[in-house]
Each structure stands twice: as C-alpha cells, then as structure tokens.
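Omission of a single protein chain aside, the complex is shown with its protein chains in their original locations.
In order of appearance the chains are A and B, and numbering begins at 1 in each one.
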Amino acid sequence: MSTASTSAPAGQARAGSGPVLEVDDLRVQFRTDSGLVNAVNGVSYTVSAGETLAILGESGSGKSVSAQAIMGILDMPPAEITSGRIMFEGRDLLTVSPEEQRKVRGPGISMIFQDALSSLNPVYSVGYQIGEMFRAHRGMSRKDAKKQAVELMDRVRIPAAAQRVNDYPHQFSGGMRQRVMIAMAIALDPRILIADEPTTALDVTVQAQVMDLLKDLQRDTGMGLVLITHDLGVVNEVADNVAVMYAGRIVERGTVDDVFGNPAHPYTEGLMSSIPQVEAKGGRLQPIGGQPPNLANIPSGCPFHPRCPKRRTGADALPGRHCAEDVPPLRLVVPGREAACHYSEEVLGV
Amino acid sequence: MGRYVARRLLLTIPVLLGASFLIFAMVYALPGNPIRALAGDRPVSPAVVEVLTERFHLNDPLWVQYWEYLKNLFSGDLGTDFRGRPVIDTIERTLPVTIKLTAVAIVFEAIIGIIAGVLAGIRRNSFFDNLVLVSTTVIVSIPILVLAFIAQLALGLKLGWFPIAGTREGLYSYILPGLVLASGSLAYVARLTRTSIAENMRADYVRTARAKGLPNRTVIVRHTLRNSLIPVVTFIGADIGSLLGGAIVTETVFNLPGIGREVFDSVRSQEGAVVVGIVTLMVFFFIFFNLVVDVLYAVLDPRIRYD
Partner (left out) sequence: MTDQQQQLDLRKDEVEAGTTTGLASPSVDVTDSRQNSLWSDAWRSLKRNPLFWLGATFGIVFLLIAIAPQVFARGVDPRACDLANSKATPSADHWFGYDVQGCDYLANVVYGARNSLIIGIFAVLVVLLLGVVVGAIAGFYGGFTDGLLSRIADIFYALPLILGALVLLRVGPETSIPILNSRGPGAVALALALFGWMTAMRLVRSQVIAVKSSDYVAAARAMGASDIRILVRHILPNAVAPVLVYTTITIGVLIAAEATLTYLGVGLQRPAISWGLQIEAGQDSIRSAPHLVLFPSLILTMTVMAFVMMGDALRDALDPRQRS
C-alpha cells in the first residue's frame, strides 16, 4: 500500500502553502456478526487550503467511512481504526484526547451529509441548530447565537432568513435544508469542509445551485473542500484533484483533467465509459461487468481483478505483477499521476 | 391547533356516551329481572318494586331510561345507592384515594422506568441492558394479583418495611400498592425508552450533532434523549387515564378505599347507580388523558400539525 503519498498531486500550486489535512495509511475495520469487514485499507491523501479534492467511488468503496474516521464520528465499536495518521494543523487527530478531537470538529474540520432531512434534528428550529455551533464552541448566549444564525442563513442565500430562523427542518425544501446544513458547517470558518454526497438527494437544478454556493464559499474563505461523490459530472465541474476509491483503497489519483482525460486504472476507465457523454456520438454505454467487491472477503491480488477487462493472470502476467496474486501498490506512473495497477502504462497508452 | 382540539373533543363525545351506555345496558337491561338484580339478595317489598320501577323508568324502553339518566347526569345528579346516599358523595369520598395511588404509581413508572431504559439503551448489550430485558419480561409476566401478594409477603410481612393494607400511615401506605400498580407500565416504559434511545442513537441527526463538535453531554441529552422521550412521555400521559380506572385488584388486595374497590364492591352488591357513575367517570378520565396526549404530541414534536 501507499505510504509514500506525501508527494501531493498537482493542483497544489493553486492552493498556496502546504497541506492542511494529511491522511496517511488509514485503515478501518468493522466487526460484524458475519465477520470482519475491511472498509478502508490504507488510504492516504492530502488537502490544501483552497483545494477541492473529490473522492470518487461506488457505495461501499470506503469513501464515507474514511471521511467519518477523519471526523472522529465513527461508531466504535463496531468500527475500529487499526492504523494510520490523520494530521491536521500539525497534530495527529488519532492520538489526541477525545475532547481535543471534539474541539477540532466545527472550527477545524466540519462535515455535511447527503440526506439533510434526516441529518437535521426534527424537533429543533434550524436557527437553534445553527446557533448551537456558537454556543458550544464560543460560549455565546442563545440570543447572540440566533443573530449569528440569521447572518449565516443570509450568507448561504436562504431567502427571508430573519423570518425563517425559527422554522423547523421539515418546513424547508430539500435544497434549502442542504443550505441549512452548509450554514451550520461553515459557521466557525473551518479550514476543511467534508461534503459527503451533498447533492445526491437533490433535483438537478438545485444540485447546481448548491455546488455553486459551495464553490463561492470556498473562494471567500479559502477552506479546503473534500467532496465525496459518485457523480462524475460534479467532480468534473468543481474539483481540482480526484482520488478514485475501490474496495477501501485509492486506485488512482491526479488532477481532474488528467484523470478524466486519460485514466491510468482500468476501474477509472470503466467509470468513464459507463456514463453517457454528449460528445461521444454513437458511443455505447458500457457498464462495468461483475459485482462490487465483498468487503468481508476482498479478492486476492488486485481487488479489481475479477472485473478487470485488462487483467493478466497465468502466463500473461509479468513476474511479480500477477493480477490475481500480487497487490498493486499506489505508485507514481507519470508525473502528477498515481495509480494502483500493475499495467497502468498500458492503460494510459504511454 | 384549537380547531383540532375542538374536533377531537367532538369525536370523543360518542365514545364517552357509547361506553357509558354500554355499562348502563349491562347493569340495567340484560334479560332477567332488573329489580331483583338491583336489589341483589335482599327481599324486596312490592312497594319498593313500584318505587324503583318508577324511579328508573323500568317500564320504558332502555334508551328512554338512559336518556333520563343522562338528563340527571348533566344536572349533576348521579342518582343514589340503595341506602339513599348520593353517588356523587361516594365518588368524592373515594376518588382522592385513587388519585393519590395513581400519582405514586406514575412517579415510580416515570422515574424508575426512564432511568432503567436510558441506561440500558445507551449501553446496549451491556450487563445492565440484559438485566433490564430479563427483569421486564419477568415483571410483565407476573399477574398484578400475584405481584400484590408477593409484595405484601416479602416487603410487608417478612421485612416489615411497608404496611400491607389500609391508608393509616398516610402517603407511606401508598408506596407498596403504587409500586405494584405501576409495575407493568414501568416495565413497558423501560423497554420503550430503551428501544427509542437505541434507535435514536443511530439517527443521522445524532451523527450530525457529533460532527458539529458538540460536547458528549449535549449530544446525549439534547439530541438523543429529547427525541427519544417523546413516545415515552406521551405513553406515561395516557397511562394516567388507564391507571385511574385500572386499580380494582390493587385497591382490593391492599384494602384501599378508592374508586376501584368501590366499583368492585358495588358490582358485587349490585349497586347499579354507583357502578354506572364510577365507570362513566373512569371512561371520562381515560378519554380525557388520551386527548391531552394528542395535544402533547404536537407540542413535543413540531413535525406533527393537526390542520
């Protein structure tokens, strides 16, 4: 697995000084009745100020679990972080006390979730829930916190914020609810915002508005944005860099333009050809064959090999690069590009 | 909200009337000799028969009898028993005992039930959680009758901690019967709280609360307990209405002169007027507290709007 990942991918030039968040060889397991589930298996990445890193993958690829591990909100047990470091502002969040970790959540790193309706508490007004950030972290009075909440609601462009501050989540539309979540998350000017499928539950037009809002906020505050999604379109539009996850591992990483322009991993390639593209006239939609991996029983060698059209096994394989036996490390294949495939060069066509 | 309450109130009227008519019909109108039924085993002179027939409109159809009863009811006259004592006096004498008993039971039910349920729900599958599960199963399986005797034997006679009958020692006399009366609901409250907490702990908004960096206490008290206790509080509210009418066995075994024992004695001695009067009151309590709970729900959970 990749441990030599501090070599941050391209796009960092835009971001300024070094990474704010550095995840290194993170591994998470779940103990369940049906055995040990390896959800995250050695994930490493960095996020700099102002950077947007997209983490792309299907459900069960470990993208949400790794985000929750960073936030320190995994239910442990059944989850267990078996190794890794999460460096934030020079401290490893996995070694600091729970209380220190809690103080990072909100002012340091914050998170928004896919389903804003279920993620907001139904029995408190949105103003109360936004204001809680100021009360818990800044010791503000209830009245002052509410004032701040109104300002934030204005900032995320909720119309008539002053009147709606006392409304309850169910009284808002889906897009407005997600704005409330965003207001809550940016309340304390976090340095990193993790957005876990922020627009998946929304209508297409509303999706665009919410993404625009996130981009605008990022431009204003310079926060780093980790965008977890399975939507290639969203990645293409807003992200600087992308990390593609499969079976709890990062299988490819680079700038969005590079990765989308010319994938270095057969899985990424499969994802690209599985979406209909306007430009690809006459092109056929190609689904990726086979089943997503079972995390309780990950295939040996390259976890993608059972579904990989370019796999080499038996006599075809080069020594030490047997797709069904040897685990491919995440390695630099061309400058600014990393991929975990024995035959990336062929995939790239270089 | 006001309109909803008004509509609900209107809807309860047929239920209240229906239930009181049902009991009225059972007491006065089942085939047989109503005068004999009314007088029980006492010998009845023809003159008395005549007076009773006149008084209870026994020669009229049942609905006329009931209509007469209702007219009196609304003018505050619940009739008299065989000795000529107004039923309303009997209720005034016995109701405070039942109210005290219910109050003690509700306090036990709420405090012990909620605490046990919260502790079990927060640490699911812990030793305490299993203890709560097993003990609640046992408690709900013990008939109140049996529980009352066990309590009398163990805590009253053997240990001598509590009086086993009567109300001579004031509120202290109510502790043992209150505990017995509360037992079933207490076990239910514990289980309901446990399930509700365990469900809420997995809720997305609790995850959000933790992601917001709220202190653990705030996450548990404001975002888990507050939501989990909505069904519990409403259950307890409705249970007041049930307990006020469900204390026949407890009051009889512990010899408490409340409306439960009074109604039992009256059924046995066939004091029809007392039975109908007290049962109507019990039904009223039951329906009233159900209505209160309905309103309470809307107060506690803003998602519920009755329009």
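To be clear about the criterion, a contact is a pair of C-beta atoms (placed from the backbone, for glycine too) under 8 Å apart; a residue touches a chain by one contact, two chains touch by 3 or more.
Keep in mind that this is a model prediction, so the values were computed, not measured.
Chemist: Based on the whole assembly, the unshown chain contacts which displayed chains?
Modeler: Within the full complex, the chain not displayed touches B.
Chemist: Tell me which of B:N72, B:T137 or B:N216 is the one touching the absent chain.
Modeler: For the chain that is not drawn, the touching residue is B:T137.
Chemist: Just name the one of B:G121, B:G184, B:G258 or B:G277 that touches the chain not displayed here.
Modeler: Candidates B:G121, B:G184, B:G258 or B:G277; residue touching the omitted chain: B:G184.
Chemist: Tell me which residue among B:V132, B:A209 or B:A238 touches the hidden chain in the full complex.
Modeler: Within the whole complex, the residue contacting the unshown chain is B:A238.
Chemist: On chain B, where is the contact patch with the chain that was removed from view?
Modeler: 14-16, 18-19, 22-23, 26-27, 30-33, 36-37, 136-138, 140-146, 149-150, 152-153, 157, 184-185, 187-188, 191-192, 195, 231, 234-235, 238-239, 242, 245-246, 248-249, 252-253, 263-264, 267-268, 270, 275, 279, 282-283, 286-287, 290, 293-294, 297, 301, 304, 306
Keep in mind that, in the parts below, only the chains that are shown with their structure count from here on.
Chemist: Going by the contact rule set out above, which residues of chain B touch chain A in the complex?
Modeler: 203-205, 207-216, 218, 222-223, 226-227, 230, 300-303
Chemist: Help me check something: in the complex, which residues belonging to chain A touch chain B?
Modeler: 68, 71-73, 102-107, 110-111, 113, 115, 118-125, 132-133, 136-137, 168, 170, 181, 184
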